[in-house]
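For reference, the structure is listed below as structure tokens.
Only one protein chain is missing from this complex, and each of the others stays in its spot.
== subunit A ==
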Amino acid sequence: MAAKKLRRAQLSQDLCERLSRCQITTCQDFLCLSLLELMKVTGQSYYEVQKLLCKVSRACAPKMQTAYEMKLRKSVSPSSAFLSTTLHSLDRVLHGGVPCGSLTEITSPPGCGKTQFCIMLSVLATLPLSMGGLDGAVIYIDTESAFSAERLIEIAGNRFPDYFDSDEKVFCMTRSIHLYRELTCCSVLQRIMSLEEEIISKKVKLIIIDSVASVVRKEFDTKLQGNLAERSNFLTRGASVLKYLAEEFSIPV
């Protein structure tokens, strides 16, 4: 949205040319300047510049929706709002399960079962809707190399023996879980950025990152000066992309 070219914001041609001579080509550059600078660059009066500002803002501002419309939209498809974890008390506390469209964080001391929980969620996501799953693929970003495919099949077989009775069903499930092993912060970030197209092409319905902390702690030593800022930079950038993906595609992360 912000990188929208000014040309497409319905500004006049010669104004666009004038601005591009000062290297202002996107809405982002335009809105970052103060009013006085804009007046100097466009050569127009205060009042005109304010009108231009409104025009450019309209081009990148988000759409309005009332809370009522949001509620109606949600109530139209209630079952797709959560991924049930099949642990009834947990589902009750979470009001239905892991929510679709937002980030959920699981933390614990080592050995409590986070990776096991993630593996189970991946199995659940591949189940058809009739069984409470999401009928879709799963993207699993593994930074600790803790994902074990054998354990995956074991869980699937023992939990849902009637469903996974044939080998073919098991193959189908394992084929739809895409595993990526990333070992550095940069590669994790790159992987997250590239997820958008994969989600659409592979019909992904769940993203799991196991785990964010391990790769960050390995690379950033908080005792060194500049690292704290860099670390939070990396984390917030990753978080905002993930939030965007979660909301855009209505999937749990």
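In this text, a residue touches a chain if its C-beta (ideal position, glycine included) is under 8 Å from a C-beta of that chain, and two chains touch if they have at least 3 such contacts; residues count from 1.
To be clear about the criterion, contacts and distances are computed from a predicted model.
For the chain of the complex excluded from view, the name given in UniProt is "DNA repair protein RAD51 homolog 3" [choices: "Glutamate decarboxylase", "OCX32 protein", "DNA repair protein RAD51 homolog 3" or "Origin of replication complex subunit 4"].
For the chain left out of this panel, the touching residue among A:Cys27, A:Val98, A:Cys118 or A:Ile251 is A:Cys27. Here one chain is not drawn; of A:Ser102, A:Thr174, A:Ser187 or A:Ser214, the residue touching it is A:Ser102.
Note that of A:Lys74, A:Arg175, A:Lys203 or A:Arg217, the residue touching the chain absent from this view is A:Lys74. Only one residue in the set A:Cys22, A:Cys54, A:Ala149 or A:Cys172 touches the chain that does not appear here, and it is A:Cys54. Interface residues of subunit A with the unshown chain, by the touch rule above, are 1-2, 27-28, 31-32, 34, 45-47, 53-54, 56-71, 74, 95, 102, 232-233, 235-237, 240, 243-244, 246-247.
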